[in-house]
Structures are given as C-alpha cells and as structure tokens.
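The complex is shown incomplete by one protein chain, all other protein chains being positioned as in the whole.
Right after this comes chain A.
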Amino acid sequence: MSAISSATSASSSFSSNGVYHHHSKCRLSSDLLGSVSFPNVNWDNRFRRCYTSSERKSRFLLVPRAAAPDTSEESKSENAQNGDEGSDEIQVTQKQPPPPSVSIGLDDVNPVGLGRRSRQLFDEVWRKFSGLGQISRTIRADDKEALDALLIREGPMCEFAIPGAQNTVVLVVGATSRIGRIVVRKLMLRGYTVKALVRKDDPEVVDMLPRSVEIVTGDVGDPDTLKAAVEGCNKIIYCATARSPITADLFRVDYRGVYNLTKAFQDYNNKLAQLRAGKSSKSKLLIAKFKSPESLNGWEVRQGTYFQDEIATKYDGGMDSRFEFTETGEAVFSGYVFTRGGYVELSKKLSLPLGSTLDRYEGLVLSVGGNGRSYVIILEAGPSADPSQSKLYFARISTKVGFCRVRVPFSSFRPVKPDDPPLDPFLVHTLTIRFEPRRQRPVDVPTTKSQDLRSFKLILEYIKALPTGQETDFVLVSCSGKGIESSRREQVLKAKKAGEDSLRRSGLGYTIVRPGPLKEEPGGQRALIFDQGNRVSQEISCADVADICVKALHDSTARNKSFDVCYEYVAEEGRELYELVAHLPDKANNYLTPALSVLEKNT
C-alpha cells in the first residue's frame, strides 16, 4: 500500500508541474485532482491558474515551484504563490494579446476521458518511479526526438558536428568509389547536405548511398550533364577515377572530367553572381587580354643590363626585342639577348577595373605560348603617387613549348632587395615580364638544330588574377603513383597531372590529395605522413583519405595545397632507427591543420 500512497502523493506533485506543461495537461491535472477529491477551493484556484499559464505561451517565462496541495499548509503556500503569479500575470498580459475565451466542453467531463487521462498520468508517474530503480536507462521515445536533435544527430553535442556543415552542400563525384563511399558517409554524419554524381542511377548504385543523398545522374566527360550537378553546391569532392587504363578513359575522367567540372562550377558561380548583379568572388580578374592590335597599347619594351661591361658590349651581338601583333592574331614578344648580363622586358602600368584591387587576389595566371623559355615576372609595388618609393618583387616562371597556362601566386614573389617587406598585392602598380639568357634550360624537344637559349619567343594570350578565399572549394583525390604497375604509371600520372593543373588554374580554391596505395581498412589507426615531393612509400586506408577530404573542406590551411599522404613507415620490431612522435587522427586533435600548415601553398 505504501507504494500506492507514495505514487499518489507523487502524482499530485507531478500534476502541479504538469499544469504548466500544456493546455490539455492543465485540464488533465485538474481532472485528477477532482477525482481524488481535493478541496474545491483549491480546484478553482488551480483551474484559473491553468488558463493563465496557458495564456503564457512560453514555458520558460515563468514557472512556479508548486508543491502538492494535499495539506492546508500547502494550500496557503499555494495562495501565496498565486499572489506572485498574479503579478507575473500582469507582466505577461502586457506583452501578449488577450487570451481566447475558454469553455469547458463535453470532453472535459466525460468519465471515460477522465479515466483515460488519469491512467496516463499514473503511467507517467509510475514510469518515473520505476525508472529510479534503473542504473542506466534507455531514453524514452518522447524524450528521444528532442534529445536526438541536440545530442545525437546533427546537434552541437555530437562529436562529429561541424559548425559550417548545415549550410554547406557538397557534391561528391565518384560517390561509389572506395574513397567516395566513405566520404559520403562522413559528410552525412557531420550534417552536410550531399549530392552525389553517378553515371547511372541503377538500384544497386542508389542502394549503396544513404537515402537522403541527392542523386544526380551525369558524366564528368560530358559538360552538359554537369550543369545540373553543380547547381546549389558550395563545394566539390572529386574522387572519381578512370576504371580502365585506356588512355582515352584516363583522359576523359582524370583530366577532362576535372576540367569540365571546374568549368561548370565556375559558370554556376558566375551565374549566381550575375543574378545579384555582382562578380563572383571565385572568378578571375582579367588584367590583360591580347586579342587585338590595340590591346598592345601601353606595353613598353625595354632593354637593360645587370652590369656594365664596356669591352664585352663592343664585341657581342647586342640585343633586340619587339612586341607585335601578328597577322595570325597573336601578340608575340620575341627577340634575342646576346649581351652578357643583358635582358629585355615588357612592361605595363596596370589599370584595374574600378573597385577591384589585387589584394583580393592570390596570384596571377598567364596563358602563354612560345618556345619554352623561362621568364621573370617583376611586380612593382608602392604608393602610386610616388614612384620613387616603389619596390620590386620578382618570381621566375617557366613555360613550355606550345601553349600553357602558368600560375604564379603572389606568395612566390621575392623582394629584389632582401630587406624589403614581402609583397603587398594591394600596392602593385606595374607588371613586367623579363627575359634574360641566364639560367635557361634547354627544352627537351627532339630537334636537330641546337637551340640557342639566348633567343626567345613568347606568345601572350591573357593575364588574369586568381581570386583569394578562406576555404577550399574543390578537393581532388589524385594519386601518388605508388602501387600502379610501372607499365601504365606514366600514362595515369600524366592524366592526373593534367587534371590537377586544370584545377589549379581554374581560380577555385583547391586541395589536391595524393594518397599512397589504398587499403581497405578502418581509418584513424596509424600516424599519417603529409609530404610534398614524391617520397610516398607506404599505403594508406581509404577511410583516412576520406577523412582528410572532409576535414580539408573547412580548413584554411588546406586551401591551394597539393600534398602526398601515406601511413608513417613503421620499422620492423627491433630495427627502428628513430622514434616518431606523431598524433593519431582522433576526436581530440585536429591533425590536419598542423600537418598542412608547414606545407607549401600553391603547389
């Protein structure tokens, strides 16, 4: 019997809380109180309070600490409480519109309904009571949804949650590949919205993907199908690769695929920008385009020597250069430099469109052709009003025979005078392309003629500035070349390299991951080595590669970086040469930022 009595006393105390729960519960508790025949006065009081509390739309505004009203003492305190409730009520009514009139319907006095409600109430109390006897309990269904939202699914309490994930749509290309599958799962766990590009939406393909992934059918080799795929996307993870070693396939997926997708993505960004009558922050800035004779205006050709050698100048062939627009429609800068220490250069004061400054850009991209010499790009920076304070910065670029695009990040410019501060792109006012015969490397072209490294020809198409940004837009999973049969390695790497290059030049923020040979095993088990420069010797698990891809999305240190990654080399037992102090990827540490921050950018 004691159990029942305790339950009822508990139920009344519960009801006093239930009052503030919801309108229906208000009535419910009063019903119960009526049924166990508490003093009528109390009943009335309570009823009135019910309405007032239901007027109060928010449960958090005010909740009285009510106690069980089964003693006279309690009823006194109740009255007292009603007193301070009244004052609160006034505050509330000031804020809120008058309450709708409440009438007692047939339902409220229906004995069956009363019985059911009191039973529900008893159940609730009983559940709480019996729950006390548990050590670790399961969460009830009604708690569950609320808790799920906060703790277990995308909420902030979930260890996987990433602040930016909710508003980010990621397109995963190659979502059914070994890496892609895990990438998709990881993205879903972190609350991203995921689109997956698949070639065919066969049931078995679709079944491999989580159901809330949006599936887009398309082929990276076919630019038209990509328009729909990039629609609404913020970021792209590209982990598709050719399924066969056939050159055409490699070319189509590993090179053209990347190219097509970057193009579609940039087009989409531009389209969005045009809709808001602006410029896409991801689009490149045109600095010079050489397509008509007039476009050559403003560019001046100059000659000079690094040092004066009177005697030598008399006897060598001197130097000559010109910049002209040919009949074939090409702007050609050509000439020769025979003088020791001589150079020729092409220079122009930049006139940027109104409102754009170079500090919002990260580097230059030049589309050039010619005979494969290397050049020095010189930027003159300083207050435009006072040219005498200008400082010079240089970076060396090499070109290929035939057309190519060269990317020169501002960070690679070094001051001519070592004491000068690093380049501030905001102050740049003059751009110079200089040819000098020093340090030219012969081009490997099968020519019978011996090349004269002192002559040059540079066909200029355009010069653009690459936009800067915080995060990476495009994560490309490339390959380090380890683990491919040597017979086809060249081919594969060539296609991958071409794809990487087209991504670098696209203006999108990129991260290129070149994993060692892939292994299908759980990730996060072994230390990883991040490296630049083809020294990969170990394998890596697909899950680790996927983790790097996902982490790189919001990591500013990952922007515009290419790196190799593999497991740390573990020597056989007893033959260790050194002890490596490294962190395993794990919940507490973000391994990617420190690992990448030491690597070079724009690679």
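Following the convention adopted for this analysis, a residue touches a chain if its C-beta (ideal position, glycine included) is under 8 Å from a C-beta of that chain, and two chains touch if they have at least 3 such contacts; residues count from 1.
Definition applied: contacts and distances are computed from a predicted model.
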item: Which of "NmrA-like domain-containing protein", "Ribosomal RNA-processing protein 40", "Trafficking protein particle complex subunit" or "3' exoribonuclease family, domain 1-domain-containing protein" matches, in UniProt, the chain that is not displayed; value: "NmrA-like domain-containing protein"
item: Contact with the hidden chain (one of A:Leu114, A:Val170 or A:Cys542); value: A:Cys542
item: Touch with the omitted chain, as defined above, among A:Leu121, A:Leu209, A:Met319 or A:Ile548; value: A:Leu209
item: Residue ranges of chain A at the interface with the undisplayed chain; value: 2-3, 6, 10, 13-14, 17, 20, 57-60, 63, 65, 95-96, 128-140, 143, 146-148, 150-153, 155-157, 159-160, 181-182, 184-186, 188-189, 209-212, 520-525, 541-544, 546-547, 586-588
